[in-house]
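Every protein chain but one is kept in place in this view of the complex.
Per-chain residue numbering starts at 1, and chain names A and B are given in the order in which the chains are listed.
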Amino acid sequence: MKKILIDPITRLEGHGKILIYLDEAGKVKDAFLQVPELRGFEVFCRGRRGEEMPQITERICGVCPEAHHLASAKALDAAFHAAVPRAARLQRELFYNAYIFSDHLLHLVFLGGPDLLLPEDVGKAERNVVGVLRRFPELGRRVIEVRASAQKIVELIGGKAIHPVFALPGGVAKPLSQEAKTTVAGIAEQLVELGKTMVQVFHEEILPRPEFQALLLSEEGWLPTHYMGLVDENLAPNFYEGQVRVVSAQGNELFRLPGEQALKRVAEHWEPWTYVKFPYLVDFGWQGFRAGLDSGIYRVGPLARLNVAEKMATPLAQEEYERLLDFFGEKPVHATFAYHWARLIEMVQAAETVVRLVQEPELVGQEVRGKLGKPGEGVGVVEAARGTLFHHYLLNEQGLVEQANLIVATTHNAPGIGLSVKQMAAALVERGELDEALLNRVEMAFRAYDPCLACATHFLPGGIPVAVEIYDGQGKLVRRIAN
Amino acid sequence: MKVNLAVYWTGGCGGCDVSFLELGPNLLGVLSRVEIVFWPALVDTKREDLERLPPRSIDFALVNGVIRTAENREMAELLREKTKFLGAYGACAHLGGIPGLANQAHGILESVFGPNFRPAPPIEGYPEDAPAQVLFEALPLEDVVSVDFVVPGCPPPAGLVARFFQAALEGQISLGQVFAEEKALCEECPRKREERRITRVARPHEVLLDGEKCFLDQGVVCMGPVTRAGCGAACPKAGMPCTGCLGPTPKAGDPGLAMLSALASLVRAGEEGEAAFPEEDKILDGFVDPIGTLYKYAFAKYARSLAQLTKRREGMRA
Partner (left out) sequence: MSGFEPRIVAFLCRWCAAAGADLAGTSRLQYPPNAIPIRVNCSGRVEPQWVVEALKAGADGVLIGGCHPGDCHYVVGNYKTRRRIYLLHKLLADMGIEPERVRLAWVSATEGARFAQGMREFLAELKRLGPLHENGGEK
């Protein structure tokens, strides 16, 4: 048997290895995405002061600290039975949309960007942000500038651009000054403008490329799973709040529930060869690593959110959403590479939402702290850039954390990512040689999810595995290794 | 001539990697003057590319993240061998950071895995493919390799990062340099200090915070007095107390004990004297989660060895 190892997977947030095993005939026997990192947040969060959790848990991930910060704050709102005053809610929501914009932009141009914007034959020394900047100097410069503006909004409201500090149970630390609001209003429009440019770039530089179209429609990039995401009352995606909606691989609603109830519909499976866990829908149970209608595997993130929604919340995003649906002609869209496109659409929605929110007069309201009740249990859920994020805490009567449980976006996607990697590897090996560009393809399959392994490695695997089971594509047990 | 740069992320959150982007438009200037030889978040160079480099061929390496797994340690050692100046970038590498709090929880780690747990490879016959062993302790970088300089913060503030690049590009880094101030954060904090007397320990969510007054005057623990300046007092300006991410001033030494001492000096229940003891104790009882408060970022560096005395002695405790 032969083995191919890609280590570390580059241009993603965190650590990961892809292991591909071939059989005697040279075909892919199995492929794994291994996450060899582990930090143990859920363990050392115990005993911490509840109000510190937004600042502690955001250190799970420096790419999406805003998501952890607010999922945590929302879990605390619930744990303290607090109503968040409108001014505070507006601050949080504005901050949050600026983050979604900035994070998506970062991925579209710098992390996934090299895959999208550069021809495939570009060597690995060029296949990175520097290569993108060299080929698209004007765009690159603007992206850096506008991203800095978006980060400025995050910083003005959150206090720090990375690892913000402003959220407290029941609200935020201080009212937003008129001056800060004016600054935000002055830069918000740039976000929409860049959003439009990115749409144009997508339609001129990326979508027309035959290789990209082939990828979008390829079999190895097609993975029928269920989808999860937050929606508002009009069934449009909402990143900051709403109900958790899950639709099946056929597109019908499986449930639509508040976070704390939705959490009960998810369970997790472990394997001893990786430190990331594998969630699945309890309604279906764990059916092994395979996609399909009766599997419990679901996906989250940009594409998932578009699949669970019936429309977008803002006009420009809606236009682009319709173009995507026209292109595929069916929904749910199961094309993994459409994650990039969905990311673009969401980026536009986030920009438009920033512009809307900054016009709200109450944004500068002075009342930013709701009254707190006795501490107890609470679930907070937001849509992180990469997908649904749950924080679930139990506080004791002193407001210290007794238990913390977190399910992060990349964890939800871990089974799907593993499957996409394997599909891609199998297809490529089937077609012949494995050279550098082809290896990059495998990574591309993986990067489409914009996986954040920093997020996925916050936890400790629970329980002691007694056996390792490996399933084939039909869900048949092909190997069992007991320890 | 361009300066060679490697950036690597061990057991961290990636915020340090992203912090380079906070240089904003200046980033382009920096990128044009450095040659990135290894940086997994940005360029497609792999570990074997790094292994092939001759010793000391990298001018500067910035390692961020805590040392959490055997693999983290190997990579730190590999980078040390290939690099002239190796820096701890960010609180995790510098002090152990927030993941360093895990040192408090060894017993739990052990009890979750069980005494016989061994990570396994996905397929039999490839023992090397088991995920990297998690180390017994989460360590700051200096505990596994010698560290030449520090860019502190969680993540390092853009101003300090810029200061580092300037020094690096001019070849002006001295051994042991910490890219932050020696003075305390209080000295760059705009909040008004009055008597600094704590008559009640308050937690930020329990009180309506005054936007102008020093937190300590409001009874809220703020690590400003023992923390290095350099971030412009970002947190106090944003309405929240400093929690110490830039690490202690040289004068403070162990930041937790220095702050503990400062707090004890500030607490007052009326006239000092025996009659005030019960009231003083009540105030001090309001101070909860001492480890999380005093050592949010610095537990691994300063308090780990003490906390481990008990664990080692009694074996693993849940």
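Basically, a contact is a pair of C-beta atoms (placed from the backbone, for glycine too) under 8 Å apart; a residue touches a chain by one contact, two chains touch by 3 or more.
Treat the numbers as computed from the prediction; the structure is a model and nothing was measured.
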item	value
Shown chains touched by the chain that is not drawn here	B
Contact residue for the chain not shown (choose from B:Glu124, B:Glu195 or B:Asp281)	B:Asp281
Absent-chain contact - pick from B:Leu175, B:Leu208 or B:Leu306	B:Leu306
Residue among B:Asp17, B:Asp59, B:Glu188 or B:Asp289 touching the omitted chain	B:Asp289
Positions on chain B contacted by the hidden chain, ascending	104, 253-254, 256-258, 260-261, 263-265, 267, 272-274, 277, 280-281, 284, 287, 289-291, 294, 303, 305-307, 309-313, 317
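Definition applied: only the chains that are shown with their structure count from here on.
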item	value
Intercentroid distance (Cα basis), chain B paired with chain A, Å	26
Touch list for chain B against partner chain A, complex	9, 11-19, 21-22, 24-25, 27-28, 31, 36, 40-47, 66, 68-69, 71, 97-99, 101-102, 104-105, 108-109, 112-114, 116-126, 129-132, 134, 138, 154-155, 203-206, 208-209, 211, 234-235, 237-240, 243, 288-289, 291-293, 296
Residues of chain A touching chain B in the complex	1, 3, 5-15, 19, 21, 29-30, 32, 34-41, 43-44, 46-52, 55-56, 58-63, 65, 76, 80, 106, 110-111, 124-125, 127-130, 133, 141, 144-145, 147-148, 151, 158-166, 168-170, 172-174, 271-275, 369, 372, 398-400, 440, 452, 454, 460-465, 468, 470, 479, 481, 483
